[in-house]
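All protein chains but one are shown at their positions in the complex.
Chain naming follows the written order as A, B and C, and within any one chain the residues start at number 1.
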Amino acid sequence: MNHISPILWQFLSRWLQHFPLFPPEASQLAAQSDALFFFLVLISLVGLTVVVLLIVGFSILYHRKRHPKAVQIEGSTLLETTWTIIPLGLFLVVFVWGALIYFRVYTPPENAMNIYVVGKQWMWKAEHPGGQHEIDALHIPAGVPIQLTLISQDVFHSFSIPAFRVKREVIPGRYTSVWFQPTQVGTYHLFCSQYCGTDHSQMIGSIYVMKPEDYRAWLQASTSGQSLAQDGERLFASLSCNACHNTRPDARGPNLVGVYGSQLTLANGETVTADEAYLRQAILDPAQHVTQGYAPIMPTYQGQVSEDGVIALVEYIRNLKTDYRLQQTLNTTEIPPQVEEKAGSTAGQKPTPSPEVKP
Amino acid sequence: MSDSTTIAGGELAEAKEAMVGEHAAHPAYQRHHFESVAQQFDATNFAMWIFLLTEVMFFGGLFTSYLVMRNWYYSAFVEGSHHLSIFWGTTNTAVLITSSFTMAMGVWCAQTRRKAALVLCLSLTFFLGLVFLCIKGIEWHGEWVDQHVPGLRFSQADFINPALDQDIYKEYHDRPLTGGMASKTEEYFFLYFAMTGMHALHMVVGIGILVFMLFRATKGAYTDGHFTFVENFGLYWHFVDIIWIFLFPLLYLVSRHA
Amino acid sequence: MADSHISNVHSEGNHVVSPKLYLGIFIALLCLTALTTAASYVELYVFNVVVALAIAVIKASLVVLFFMHVKYSPKLTKLTVLSGLFIFLGLMTLTLADYISRAWGRW
Partner (left out) sequence: MSATIVSLPDQSTARIPKLNFLSKENGLLSWLLTSDHKRIATLYLISITFFFFIGGALAALVRMELLTPQSDLMAADTYNKVFSMHGLIMVFFFLVPSIPATLGNFLMPMMVGAKDLALPKINLLSWYLYVLGGCLMIYTMCAGGVDTGWTFTTPLSTHYLNTNVVPAVLAVFVAGFSSILTGLNFIVTIHKMRCPGMTWFRLPLFVWSNYAASILMVLGTPVLAITLVLVGLERVVHIGVFDPAYGGDPLLFQHLFWFYSHPAVYIMILPGFGVISEVISTFSRKRVFGYTAVAFSSVAIAVFGFFVWAHHMFVMGISNYAALVFSLLTMLVAVPSAIKIFNWSFTLYKGSITFETPMLYSLGFMGLFTIGGMTGVFLGSTGTDIHLTETYFVVAHFHFVMVGGMLMAFLSGIHFWWPKWTGRMYPEKLSQFAAVTTYIGFNLTFFPQFILGMLGMPRRYAAYPPEFQVLNVFSTAGATVLGVGYLLPILYLTWSLKYGEIAGSNPWQATGLEWQVQSPPLTENFPEIPIMDHEAYDYEWLERQQAKEVASVG
């Protein structure tokens, strides 16, 4: 009995204190997703009720005691057509409705604030544009569309925030993205929902949705001294990328200023948009991503730069809007001026390991 | 159909005989649960076809993988395939087609009850099957020497610096692959070995059954009107041939000019 | 209803194809092999692949139709071959459809 009673006690007290039946709706998409969910619940209930009524009704009406002789019926084309068409119609409605939501979830708006997330066994590492790192936590402002660019360092993970009704597989070797706009301040669960090995169930964290002003304060308090793009600039210089990628007329590599978001024509004739995924591929596998007019001389950086490093480089290139020399201070929108000043003063030193922010 | 005659052999006659009554004497080779020899033939023949369907899907997974990977790592697949010998590939195709022909003739011999000819055809098929495997062995040995066996003995040197292998370089003038892509040639050779290996495994099984059939044919089996086994084995052998008919262009030929 | 039963006996699975036809098919197959190898030495750009696969399909069809007697087989066998082909193509096209259409959008 000794070991049963604590469990029983735990059970009762939990029941009394905390017994949620429905998750909070904390993002713009949540309500839309739930609307479809309740529509589905409704048609399920109706369907189930119909089936149960039929079974129970017929069982009573045509019980052997009451109805000793069965009447043989072949079938009924009319009835059968009815219960083919009605479910089909309902399912098609569900399909279209679902597809609309799906496209919304996986199409980030242009002005979304981008945060990088790296998944590895068994932790989440979020990298804010301002250079703030956090482990198993994500601080975000409410009311702002936020896009996550996700990548895994090892196996499949899945970034799941039930309160926002969003989830995206985090895949090794490729960026995926998802976006949401938190509406309610609060702390929510972050789960890894794809089985990823021993400590899969420990790969959880918290999403802190803050008021914008609180968020700014948090950014200041937890800055590592340099923005992500500045990390990238450091790396860019230390890998001697600027030996080829510079603004000189005889440069051996394409000029990267303003390259992000532009249409590129590749050596094989393809046209691509230079987004995050493309930039990552171009760094790790340059041979397949040669811009037209340039020789395929860039070495691969596969295995030499970590995913964190690639993210820093991508973020640097993303923010390259003017000439390299003028790029002393970076205009990453979310960093308040004093942080930038501080960052500027440390430029040129060896990058110091950034303190990880633990909530 | 002018080029084929409806069955003349005794099988149908015997089948009809078996139909006459429940207790009519069955041929010894009729299994107890079949109503007639014809039903037995039909059922086993159909079963063989269904089995071949599963084989199609088995190789289907490999072909799909090959297609996806080839699209991703096009240049690696092209230069990887340049290291295969079209001469041996063509020879092997011819050998296998010939063995298919001798097998088809074997079925004909069994149908028309020619024992000596059947034994000859089966021996030829067996021999050609062995020749195929030997040639395949020579090719695999070549790949071992050239360090193109993925996972066990692989070097990207030939692809980073194609001039190393002058014979192939003279013919194709391959451009050097950069590190990232050169490593993907291992992917090509992985699929090459997986596909030809699976195919060779089927050949080995086939040859094993051929030995068994040869042994029985010399004792007069299959030419007594009960040729189902030969016919069904023929289907299997032709199927293995068809797989090779697709492997050959995909692995050896299509990349020559790419 | 004994019809279906009797039709089993009249099964068309037991056609004897004449050796002459076998020989003809065999020679055709050898010629096609020579042709496909020769074609690979000619620069045809994208058509190298098309030609190679087309010849392979023709060769396979010859083997299936004559060596494997499908031409003389009952409908059921033909249907079996076609259904296998159908599912195989389904696996291939739908998988590739995903890969190809990934390039259409930013996902």
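Basically, a contact is a pair of C-beta atoms (placed from the backbone, for glycine too) under 8 Å apart; a residue touches a chain by one contact, two chains touch by 3 or more.
All figures in this text were calculated on a predicted structure; none of them were measured in a lab.
K.L.:
For the chain that is not shown, enumerate the shown chains it touches in the whole assembly.
P.N.:
Looking at the entire complex, the absent chain's contacts are A, B, C.
K.L.:
Which listed residue (A:N114, A:Q132 or A:S158) would be found touching the missing chain in the intact complex?
P.N.:
The one listed residue touching the chain not shown is A:S158.
K.L.:
Suppose we count only contacts with the excluded chain; which residues of chain A make the list?
P.N.:
Per the touch rule, chain A residues meeting the hidden chain are 7, 10-11, 14-15, 18-23, 32-33, 36-37, 40, 43-44, 47-48, 51-52, 54-55, 58-59, 62-65, 67-76, 79-80, 83-84, 87-88, 91-92, 94-95, 97-103, 105-106, 121, 154-156, 158, 160, 162-163, 165-169, 171-174, 176, 189, 191-202, 204.
K.L.:
Using the touch rule from the top, list residues of chain B that touch the missing partner.
P.N.:
Within chain B, the residues that touch the unshown chain are 22, 31-33, 35, 39, 42-44, 46-47, 50-51, 53-62, 64-65, 68-69, 72-73, 150-152, 154, 183-184, 186-187, 190-191, 194, 198.
K.L.:
Mind pulling the chain C residues that touch the left-out chain?
P.N.:
1-2, 4-5, 8, 76, 83-84, 87, 90-91, 94-95, 97-102, 104-105, 107
The criterion applied here is as follows: only the chains that are shown with their structure count from here on.
K.L.:
Round to the nearest whole Å and give the separation of the Cα centres of chain A and chain B.
P.N.:
Their C-alpha centroids are separated by 48 Å.
K.L.:
CA centre of chain A versus CA centre of chain C: separation in Å?
P.N.:
The mean C-alpha positions of chain A and chain C differ by 46 Å.
K.L.:
Nearest whole angstrom, what separates the Cα centre of chain B from the Cα centre of chain C?
P.N.:
Chain B and chain C have C-alpha centres separated by 14 Å.
K.L.:
Residues of chain B touching 2+ other chains?
P.N.:
Residue numbers touching two or more other chains: none in chain B.
K.L.:
Would you give the residues of chain C that are in contact with at least 2 other chains, written as numbers and ranges?
P.N.:
Within chain C, no residue touches at least two other chains.
K.L.:
Chain B touches which residues of chain C in the complex?
P.N.:
Touching chain B: residues 5-6, 8-11, 13-23, 25-26, 29-30, 33-34, 36-37, 40-45, 48-49, 52-53, 55-56, 59-60, 63-64, 66-68, 72, 76-77, 80-81, 83-85, 87-88, 91-92, 95-96, 99 of chain C.
K.L.:
What does chain A use to touch chain B in their complex?
P.N.:
284-288, 296, 298-300, 302
K.L.:
Which residues of chain B touch chain C once you look at their complex with the stated criterion?
P.N.:
1, 3-9, 11-12, 15-16, 19, 35-36, 38-39, 41-42, 45-46, 49-50, 52-53, 56-57, 60-61, 63-64, 67-68, 71, 86, 90, 93-94, 97-98, 100-101, 103-105, 108, 111-112, 234-235, 238-239, 241-242, 245-246, 248-250, 252-254, 256-258
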